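Entry: subunit A
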Amino acid sequence: MRRSTLIDPAILAGEHFLNGDVACAEGAIAAGCRFFAGYPITPQSEIAERMAYRLPRIGAHFLQMEDELASMAAVLGAVWGGVKAMTATSGPGFSLMMENIGLGIMTETPCVVVNIQRGGPSTGLPTATSQGDMMQARWGTHGNHEIIAYAPSSPQEMFDLTVKAFNTAERYRLPVLIMADEIVGHMMERVLIDPDKIEVFARRKPTVPYEEYVPYKPGKDLVPEMASAGEGYRVHVTGLTHNELGYPDMTVEAQDRLINRLTQKIRKNIDKIVEFEEEGVDEAEVILVTYGINARTSWRAMELAREKGIKVGMLRLITVWPFPSKPIIKLATKVKGFVVPEINLGQMVLEVERVVAGKTVVRLVPHAGGGIHRPEDVLAVIEEVVG
Partner candidate 1 sequence: MRKIKTKPTPEIVEDVHHPLERYFRKERLPHIWCPGCGLGTAMSCLAYALEELSLGVDDVSIVSGIGCTGRLAGYMRSDSYHTTHGRAIPFATGLRIAMEMHKPDHKVIVFSGDGDLFAIGGNHFIHAARRNVDLAVICVNNFNYGMTGGQVGPTTPLGAFGTTAPYGSFENPFNLVYLAASSGAPYVARWTTLHTRRLKQAMMEAIMKPGFTFVEIISPCPVNYGRRNKMPTGLVEMRYYQSKSVIRNFADPKDAEIKPEGEIIVGTFIDEDKPDYFDIYRHFVEQMNQEK
Partner candidate 2 sequence: MVTGQIAKRWKTSLGWITIVDSLCKGCGFCIEFCPLNALEESQEFNQHGYHFPEMVNPEACVNCEYCQLVCPDFAIWSEIEEEHPD
């Protein structure tokens, strides 16, 4: 499978009308993804199908595996084979991928995992939306760890945030999640792709020869330089607690050093990682805290509220993990309350409550899944908070 003649350009430049899933696949390719392993699952399959069509045409590889466990393992393997790789799934598959996402975190393997959320738990609503996996994204895999997850609100962001996810993954060396949902995945909208604006962060290769290379010695931002297979660095990679040489070292000291570094490499860089958008928050008396598809429905609610003279602002979370606490802390003492619409029965609202710490009202607008909020329902809660 030598690099075949490149039939397609890697980057789908230009203005397109794409559904979110396809835009996500194109974002990955633009970011340098050259390996996809996945398993069919609604509502994600369009990503896999797009990859199956596009990757062979750019000398890359698409692989449909026997299950999501294998998909996630194959992605990790491919990354250690020197390429950028991703997988995509939905709730049930996401659950199956947890252990190997943990392996990716522990071995600091940069890759992207996309979750097009659907109704849950269990088989739930395969073709309908939900945001019920947000806490699973944070704590799904066992053990102490940090996670980075983006929440796209549009096909354009499915493209842009997937590019960003790959760059963040390479910069901090861990699996990075895209927490989308069925609607953002299936809706079609304009997607502008300008190759000049696409920044691609290359893998941080070792800058020293083999004799001096210590595979897990903390480099810049506590992130080690990464040697892949066959490069002569003879790295041992293990899911066991390991020391800086990468050798199993199941001692309290090694666990303390490793787990704290893996945690600090995210927390120390939190301000560089966290992203959010603010709309009219300065004079607002009520703040809508939104992410993903619920930002779109809440926008309408904000307009309706403003027509009624209520001063409403919106804080849209682009990274859901790490949770953007600073903007909330800043606003907590100035507003009558926060309104948090979610297509679940309260997950990210728990983070808002934790951060607000009782300084003001925090109100969830729940939705069990299968559809989106009606703007009127969000408006009603805004009005209750304003009183």
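With respect to how the candidates were assembled, all candidates are chains of the complex that A comes from, given by their letters.
Rule of thumb we're sticking to: a residue touches a chain if its C-beta (ideal position, glycine included) is under 8 Å from a C-beta of that chain, and two chains touch if they have at least 3 such contacts; residues count from 1.
What you see is a predicted model, and the numbers here were worked out from it, not measured in a lab.
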Subunit A: touching candidate in this complex (1 or 2): 1
Subunit A to candidate 1 touching residues, read off their complex: 1-5, 7, 34-35, 37, 56-57, 59-61, 63, 65-67, 69-71, 73-83, 85, 99-100, 103, 228-240, 247-248
